[in-house]
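The structure appears below as C-alpha cells.
Of the protein chains in this complex, one is absent; all others appear in place.
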Amino acid sequence: MLENLKKEVYKANMLLPKYNLVMFTWGNVSGIDRENDYVVIKPSGVEYEQLSPADMVVVDFKGHIIEGDLKPSSDTLTHIELYKAFPNIRGVVHTHSEWAVCFAQAGKDILAAGTTQGDYFYGSIPVTRKMRKEEIIEQYEKQTGSVIIETFNKRQIEPDQVPGVLVNDHGPFTWGDSPENAVYNSAVLEQVAKMTYHTMQINPDEIEMSRDLLDKHYLRKHGENAYYGQE
Amino acid sequence: MLENLKKEVYKANMLLPKYNLVMFTWGNVSGIDRENDYVVIKPSGVEYEQLSPADMVVVDFKGHIIEGDLKPSSDTLTHIELYKAFPNIRGVVHTHSEWAVCFAQAGKDILAAGTTQGDYFYGSIPVTRKMRKEEIIEQYEKQTGSVIIETFNKRQIEPDQVPGVLVNDHGPFTWGDSPENAVYNSAVLEQVAKMTYHTMQINPDEIEMSRDLLDKHYLRKHGENAYYGQE
Amino acid sequence: MLENLKKEVYKANMLLPKYNLVMFTWGNVSGIDRENDYVVIKPSGVEYEQLSPADMVVVDFKGHIIEGDLKPSSDTLTHIELYKAFPNIRGVVHTHSEWAVCFAQAGKDILAAGTTQGDYFYGSIPVTRKMRKEEIIEQYEKQTGSVIIETFNKRQIEPDQVPGVLVNDHGPFTWGDSPENAVYNSAVLEQVAKMTYHTMQINPDEIEMSRDLLDKHYLRKHGENAYYGQE
Partner (left out) sequence: MLENLKKEVYKANMLLPKYNLVMFTWGNVSGIDRENDYVVIKPSGVEYEQLSPADMVVVDFKGHIIEGDLKPSSDTLTHIELYKAFPNIRGVVHTHSEWAVCFAQAGKDILAAGTTQGDYFYGSIPVTRKMRKEEIIEQYEKQTGSVIIETFNKRQIEPDQVPGVLVNDHGPFTWGDSPENAVYNSAVLEQVAKMTYHTMQINPDEIEMSRDLLDKHYLRKHGENAYYGQE
C-alpha cells in the first residue's frame, strides 16, 4: 500500500543525516496521500541506519495506524494538524537542527537578513508563542500543530510562501510540495538561522534586508514570473 | 574474565571519536560488574585507533588492578566514586568535549533551554564548585568524584534523572544504565551545551524552558508513562 | 567550441563543493575568452554532482547564448559587468559562503585583521552600498555588477589587488587571473571572514593590522619583489 510514497518518505528521511540536520533519532519526515488523507511517516525512535521503506507507518487523519508494524513518530499528530490546515503541502519535516533550535529556544524569529533566505522564504521565519500549561498537558502533539497554525493566521503569513516555523523552546517544522522539498526547506532554514545569528553579532542594528530586495529574490524563483533554474 | 563487559566498554570507548567527543586520548569510558564491584576501564593515554577489548583494565573499588597489562585511566578513582554513590548506574564517561568544557571553564550550569535537553536531562546540568587546594593536592581524582557527589546532594538533584555534570574548570562526566548509554548522554550533553551557548547569545534574558514543558518532554520518554520509541 | 575553457570552468565549479563554499546550487564560476569576449559559465540551478564540462554555457557580452542547451546562471550579467570593467581578470565566482554572507548581511567590510588576509588581499574587502529600488527592479543582475564597480571606483580600490567584494545583503563575488584562482580567492575570503568575525568578538577595539605589515605580506607574494613559493 502506497509503496511509492513510502519510498519517497524513506528517501526524504535519509536526507536528514546527509544534510546534518539530525543527531540520533531526532527528526522525522512524512508525506501525504491527499486522495485518502493517509499520512506516511517515520516510525518512532528508530535509527536512520536501520530504516527501510517498509518500516514507514501509514496513519489516517486521526493518527490511527492503517498499516505498519511499528509505532509512528511521536510527532505524528503535529504533522497531521499541518496537513489539515495547509492544503497545498505534501511533505512535513521536524528536526532538532542546531541553529534553528537556538532561535526557537531564544524565542526569536529568524529575520530575513539577506537574499539566501529571500530565495526560499518570503519574509521572516516566525517563532510561535510559548505553549500554555493546558496545551502541554492535554493533547500536546496536536496542540503543537495548533499553535503553529495560530501563528500563521494571527500574523497573516502565507504557509506556501514561508514554508517553516520555530516552535518555541522546541525546534523547527518545515513543509513543502513533496517530502523531499520539505527537507530542502529544512536545510535552508538551518543555514539561514546560522547566518542570521552571526549577522546579529556583527551588526545588531542592521539585520533585515529591504522589502524590494526580498520581492526581487523571492519572486525571481517563485510564482509566474520566475526565471531561475532550467524550467 | 568479564569478556563481555570488556567488549562493551571497548565499543563504548570507540564511540567517543565517532561522535566527535574526543581529541587524541582525552576521554575514557568504564563499565561495572555490580556483582563483584569490578570496574572495567580504558587504559591511560592509549590512542583509540590502537585499542582492543583485551586492553581494557579491570580494577576493584580501591582502584587496584585485578587484571590487565596496562595502567588504567588516570581518572579511574573518579569513576569509582560515582559507582559507589550512584547505585543504579552501570557506565561512566569522561571527555573534554569542547562545548561542555566551555561551560565547565566558565563555571556555569547548562540551563534547560529547550526540549532537546528536556528529553534526556530533567533540568539543568550542574557545574561543581571549584575544588579546594587540599582536594587538588591530596587524592585529586577521588576528590573530583566527591565534589560531583556533593553537588548532587546539596542541590538535591537525582543522578538518574540528570545523568551528567560539569567539573569546574575541567570538563564533563556523564553516566547511564550501560557504558553505551553513558556515551549517548555525553553526546547529548555536548549538543545541548552548544545550543544553550548560542541561545544565550541571542537572548540572554530568556533561556530556561517552562517547568511544564520540561515535565512533558522528560516524562514522555522516561518513567512509567513514557510513550516515545517502540517499547 | 572553447573546450579547454569549458573544462577549466567545470573544474573550478567543482572546487566550490570541495572547499565547502556552496550548499545545493548556490554558487557559480565563469571564465572568459578575451579574444572573442565570450564568457563560459555554469548553467542555472543545476546540482554540482550532475554537471559535466559539456553543460557549460557560452554567452557573449550581451548575455546571449552562443552555445549550450541549458540556461546560463541567473547571475551571468553580473559576471559580464565585472569582465567588462576589470580588464585583467579571467575568472569570476559567486557563492553564498556562510561567513562572507554574514558580513554582507551586516553591511560591514572585512577589515584586514592579519597576515592571512594580507597575503591575498591588499587591504579590506569592501561591502557595496545597498542597491536602490530602481536598480533592483530594472536589470537587477547587471546593476549588481555596476554597484560593485562603483564601490571600487569611489573607494579607489584596485580590483587586481583586492580580488573580491561583498554585495550588500547578498553575498561575495571574487575574481582572479583564472577561474581556479578566482575560486581560491573565494576560499580565502571565506576563511578570513570567519577569522575576522571572531577577532571582532575578542577585541573590537583592535582589529586592523598595521599598514607596514600589510605591505610586507602582500608584496612578498605579489609584484616584482615577491619571494614566496617556487618561482
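By written order: A, B and C. Residues from 1 in each chain.
Just so we're on the same page, a residue touches a chain if its C-beta (ideal position, glycine included) is under 8 Å from a C-beta of that chain, and two chains touch if they have at least 3 such contacts.
Worth saying up front: this structure is predicted, and the values here are computed from it rather than measured.
The undisplayed chain touches these shown chains across the complete complex, B, C.
Of the listed residues B:5, B:113 or B:200, the one in contact with the hidden chain in the full complex is B:200. Across the entire complex, the residue among C:102, C:147 or C:187 in touch with the chain not shown is C:187.
Mapped onto subunit C, the footprint of the missing chain covers residues 113-116, 184, 187-188, 191, 194-196, 198-199, 201-203, 206-207, 209-210, 212-213, 215-216, 220, 227-230. In the full complex, subunit B touches the hidden chain at residues 23-24, 26, 43-46, 70-71, 74, 96, 98-99, 101-108, 130-131, 133, 136-137, 140, 169-171, 197, 200-201.
Here is the rule we go by: only the chains that are shown with their structure count from here on.
Contacts between chains trace an open chain of neighbours here, each touching only the next in line.
Fitting subunit A to subunit C on Cα positions gives a rotation angle of 90°, stated in steps of 5. Our note on geometry: subunit A versus subunit C, Cα centroid distance of 33 Å, whole angstroms.
Annotation: 47 Å between the Cα-based centres of subunit B and subunit C. For subunit A, the set of residues touching two or more other chains reads 201.
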